[in-house]
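Complex shown without one protein chain; remaining protein chains in place.
On to chain A.
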Amino acid sequence: MSAHADTHAHEDDHGHHHKETFVTKYIFSQDHKMIAKQYLVTGTIMGVIGVLMSMMFRMQIAWPEEPNVLFEALLGKWAPDGVMDADIYLALVTIHGTIMVFFVLTAGLSGTFSNLLIPLQIGARDMASGFLNMVSYWLFFLSSVIMVISLFVEAGPAAAGWTIYPPLSALPMAQGGSGMGMTLWLVSMAIFIASSLLGSLNYIVTVINLRTKGMSMTRLPLTIWAFFITAVIGVISFPVLLSAALLLIMDRSFGTSFFLSDIFIQGEVLHYQGGSPVLFEHLFWFLGHPEVYIVILPAMGLVSEIMASNSRKPIFGYRAMIASILAIAFLSTIVWGHHMFVSGMNPFLGSVFTFTTLLIAIPSAVKAFNWITTLWKGNLQMNPAMLFSIGFVSTFITGGLTGIILGDSALDINVHDTYFVVAHFHLVMGISALYGMFAGIYHWYPKMFGKMLNKNLGYIHFWITAVCAYGVFFPMHFIGMAGLPRRYYTNSNFPLFDDLANVNVIITIFALIGGAVQIVYLYNFFSSIFFGKKATQNPWKSTTLEWTAPVEHMHGNWPGEIPHVYRWAYDYSKPGHDVDFVPQNIPLKDGEEELQH
């Protein structure tokens, strides 16, 4: 009863709210839909920077130490006569990893879609705290700005790898990038973590408290389940990275020895005594591994939703999907040691982590089979979002399978830190999560901007990207199994690897084409905002609540009362109905039974 009164109070508020200025509407907005768009645009800009960096270092790997006009134009003093410097190579690799993992696939993906979809799909007027939500975005923006500024410091940006293991990252004399560049990296990440925590707390509170009448947990779309659990993992693991970053700042600037001991560098012994770099690895990977699930779970949620809608079929095994999300979330926090099999950690611990790591394959397999079964006997609508979803399942399987090699400590000995690892994680979390993000953008663009994306450009975008993604990362497994280490500026000092040079050229060509075709997507994205075809209210004929809201954005999402929910989110092609979808806000017919899903 009291919940009902609240709703009314909210509506009254909404009835005579203050007039919006440009600043409150577009910049310091507290509206979840605008914040979602801000996340998406910021993430896109960071993504362009991250991808450009990968293009550059791929060219260096394929044609080592050859002059390149692009390097000369973009890298300036770091590419004397157009030849890339070895220091900046490592910096590019480092910042590419940081930007893609955190700024694009964490904030850009989860930030965008959690913000957009949580209130709309659970039937809430907005996030639990619009103010915190705004603060969360602006902290993210600030951290992005600091990360970009760090690219311009005198001694170069952070270059110790995105994992920033000390002592390399702790000692400015160990490499140029460990000076001011690393300080800015750490500051940027600390702010990023604060942003992420505020966002996550908001998502959790909103999902738990603000679901509309009838929206029980087992009627939630899988997207919401994925965002909810992602936020929980984030809240558990991000603070640990924050502590690691703070301790590293202490070591760097205040002379403590948390991670450092017995160091002799450039002719002198440093005072550090008693710390251990392995401690940092533990702290880092306690976030670092859950982080890959923070990246992939939202993509899984989006894909589940899009697949069901475009197959015109319920998602297969709804409860098993939730159970596997929960299982993955639980296991994700107890597997971090598989990044450290050869770190000097006790081999017995290695055994434990092998065991827990390989267990993750079970819920992952369940999810993959459920997606495939969802397609079976469907009526598949091949919209670009659907193509990216199918692509997601494909790369997730290809990349995921090699996880059973890397998770096996005995096998990891020999492929650890080779290109095999690079191939594995790019397919399973990089490309897959990007596909999930693209799928989400193609599917919910009408909701975000009230316009449709051009589908033909979407098809071109998907097919060329899909071919290039395999062209880049599939051969990479093989050069990894041949023993080629990652993060090498050039392999020309090892004649042993000479016969792999042509593979690297092929990979780079695929990468350049794949990178270039993203221009098609960017064109589609930005031009459709202005010139796209006007969207109808429910263009994909979906069942979830966001498609019952008007196309034009408004504060509070729905004019009048919030829709009530009477069924789960997947009543597609349900027998006994004339249409092939029944939205969640349609009451059950007389005698109709809700599926015991």
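Keep this in mind: contacts are C-beta pairs under 8 Å (C-beta built on N, C-alpha and C of every residue); 3 or more make two chains touch, one makes a residue touch a chain; residues count from 1.
Everything that follows uses one rule, which is that contacts and distances are computed from a predicted model.
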item	value
Among "Sulfate transport system permease protein CysT", "Cytochrome c oxidase subunit 2", "Amino acid/amide ABC transporter membrane protein 2, HAAT family" or "(Fe-S)-binding protein", UniProt-listed name of the chain not shown	"Cytochrome c oxidase subunit 2"
Residue among A:Gly199, A:Pro314, A:Pro563 or A:Pro583 that touches the chain left out of view	A:Pro314
Residue touching the undisplayed chain, where the options are A:Leu168, A:Leu242, A:Leu287 or A:Leu545	A:Leu168
